[in-house]
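Only a part of the assembly is drawn; its chains keep their places, and the rest are absent.
All chains are identified by letter, namely A and B, in their written order; residue positions are counted from 1 within each chain.
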Amino acid sequence: GFAKLDHHRKLRSGFGEVIYCSGKSMDHLVKIFLNFDEKGVDVLGTRATREQYEKVKEMIPDAEYDEIARIIRIQRTNHEKKGLIAVCTGGTSDIPVAEEAAQTAEFFGSNVIRIYDVGVAGIHRLLSKIGAIQEANCIIAVAGMEGALPGVIAGMVDKPVIAVPTSVGYGSNFGGLSSLLTMLNSCAEGIAVVNIDNGFGAAYLGTQINRLTEGNHGE
Amino acid sequence: GFAKLDHHRKLRSGFGEVIYCSGKSMDHLVKIFLNFDEKGVDVLGTRATREQYEKVKEMIPDAEYDEIARIIRIQRTNHEKKGLIAVCTGGTSDIPVAEEAAQTAEFFGSNVIRIYDVGVAGIHRLLSKIGAIQEANCIIAVAGMEGALPGVIAGMVDKPVIAVPTSVGYGSNFGGLSSLLTMLNSCAEGIAVVNIDNGFGAAYLGTQINRLTEGNHGE
């Protein structure tokens, strides 16, 4: 049967479930949260509005909300965090996407170091932090506008760099297209690109790599 | 100084150098090959024409050429290969890009298993190979046209899947755009996208992950 397949693909086994809240009706959303909550697993809700959170909190009082990351979290278990992922941003406007990544990675059991606002237009900011970045098992580099940060970092470390383009910018940014193309075309080696604004996806991939490094292959 | 940076970023340290041959003048190319050859390091030339190869062979007789992968290889050392990367393709037309990836990964010291022509339009082909794919530390999934292969694989394994869109197709494929977008928008978790036809980049990233897994952090 395919149960085996299903079992194998669960990174989050023992780490809780993730709900993509965007566009879900209030009724539907609350039902899903309650469902998971009854099973006692930890639950993370991404792309959640404050309004959604408040409804969930009515039913599950120890639900927490992070305004910046737009994340609802119900944490019951307490796993020891392992390894290290560095989450970097080019500017301050990229922080919401970075926090979605950072908090998701923490939820999945990774230690995270945040290094924000180190965009390449003021390269000294990045250079002064490069030592800390080199400690991580992998780097999540979040950038909008020209999106050059992942390429510069990838040239300075030899760990995988997960590049997250953001839709931050205006005009010929075309909703994140400019930073997406920059990252795909980087001449630096070791760059893994995910969708525009996809902090969650970067965190998932980062956790997979971080765990592999720590000899924890998903069990 | 920055020598430290430079040292740190070299995955290939002890594994040889890689030359991107496309668009280089014959003179320039031969000079670079001779230069590395004199240092005794292994050398890989990607996107090489047969014509370029023949010129290089005149100077370095034990240079080898792979017509499909368009790779020139000068292998002097003999490192033991480690870990395992699975390289999969959707169709047979994707094989040149897959071979660029596979041979580059081998050059960098990874064991590689090739699983070709398992595109999702005949899903039973993929299902019958999924056991072998699950053995690998990471998967390089190469696909043109609709590019759905990486997403389906990522749903069946819990290792990072490196997605390589190819320019194989016609019409609204728009030079690989269709498969690129498919991969970026996959709802499966754990997908790292690289540029269209970028087999080399996938292999570099795959080797980084494979080595991290094997506890061999670039030394």
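As a working rule, contacts are C-beta pairs under 8 Å (C-beta built on N, C-alpha and C of every residue); 3 or more make two chains touch, one makes a residue touch a chain.
Since the model is a prediction, treat every value here as computed from it, not as a measurement.
*Asks:* When 2 copies appear, how many make the full set?
*Replies:* 8
We take it that only the chains that are shown with their structure count from here on.
*Asks:* Find the geometric centre of each of chain A and chain B from their Cα atoms only, then give the gap between the two centres in Å, rounded to an integer.
*Replies:* It comes to 26 Å between the two C-alpha centres.
*Asks:* Which positions of chain A touch chain B when the two form their complex?
*Replies:* Chain A reaches chain B through residues 5, 8-11, 130, 134, 137-138, 154-160, 162, 180, 184-185, 189-196, 201, 204-205, 208-209, 212-213, 215, 217-218.
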